[in-house]
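Note sheet for the following structure.
Of the protein chains in this complex, one is absent; all others appear in place.
Up next, subunit A:
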Amino acid sequence: MLIDSGSPGAVGTIGITLTINGERRTLQVAPWTTLLDLLRERLDLTGTKKGCDHGQCGACTVLVNGTRINSCLTLAVMKDGAEITTVEGLAGLAQREGKNSLHPIQEAFVEHDAFQCGYCTPGQLCSSVGLINEGHAKTRDEIREAMSGNICRCGAYTNIVDAIEEVMQQGDAR
């Protein structure tokens, strides 16, 4: 066994290491803590939103090792060793590539007015970066379909697709 919550250490908790937005953190977590709750409640990274807590809205989307997932439906302990990027870390991703600004997708969202209330936006942004990393969606229809896991109650969908399309054409996501 690699790890066991019954083993010595703080009772019922497990030691894990996560690299969150470029910063390596060693944490003791209770196994029933979702990645979303860890980020928001323990680490004060409240950019990632809790919409439904059941995988039905996409507001909690983060990047785990560059792949977008719903952080509400994964346990923090299961991601031991992973690299997590939240909306707070997107600009940092861009800065690592020598830019001193927002991430291109953030700039494109501002440019295209791709939000109203902004509640879904952190999830939309992380999902967009994930989509571009995946490289499967090419057409507008394909972008729409690949973004269907992010619900926007304000209905900013058209402008969100515009923003993604623009960044895809520039060819710099990451």
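FYI, a residue touches a chain if its C-beta (ideal position, glycine included) is under 8 Å from a C-beta of that chain, and two chains touch if they have at least 3 such contacts; residues count from 1.
Definition applied: contacts and distances are computed from a predicted model.
J.: Please identify the absent chain by the protein name in its UniProt record; candidates are "Xanthine dehydrogenase YagS FAD-binding subunit", "ABC transporter permease subunit", "Cell division topological specificity factor" or "Methylenetetrahydrofolate reductase".
T.: This omitted chain is identified in its UniProt record as "Xanthine dehydrogenase YagS FAD-binding subunit".
J.: Of the listed residues A:I20, A:A108, A:A146 or A:V161, which contacts the missing chain in the full complex?
T.: For the chain that is not drawn, the touching residue is A:A146.
J.: Identify the residue among A:G55, A:G92, A:G118 or A:G155 that touches the chain left out of the display.
T.: A:G55
J.: Counting contacts across the full complex, list the positions on subunit A that touch the omitted chain.
T.: Subunit A touches the missing chain through residues 1-6, 12, 14, 30-32, 34, 53-55, 58, 61, 67-70, 72-75, 77-78, 80, 127, 130-131, 134, 136-137, 139, 141-142, 144-151.
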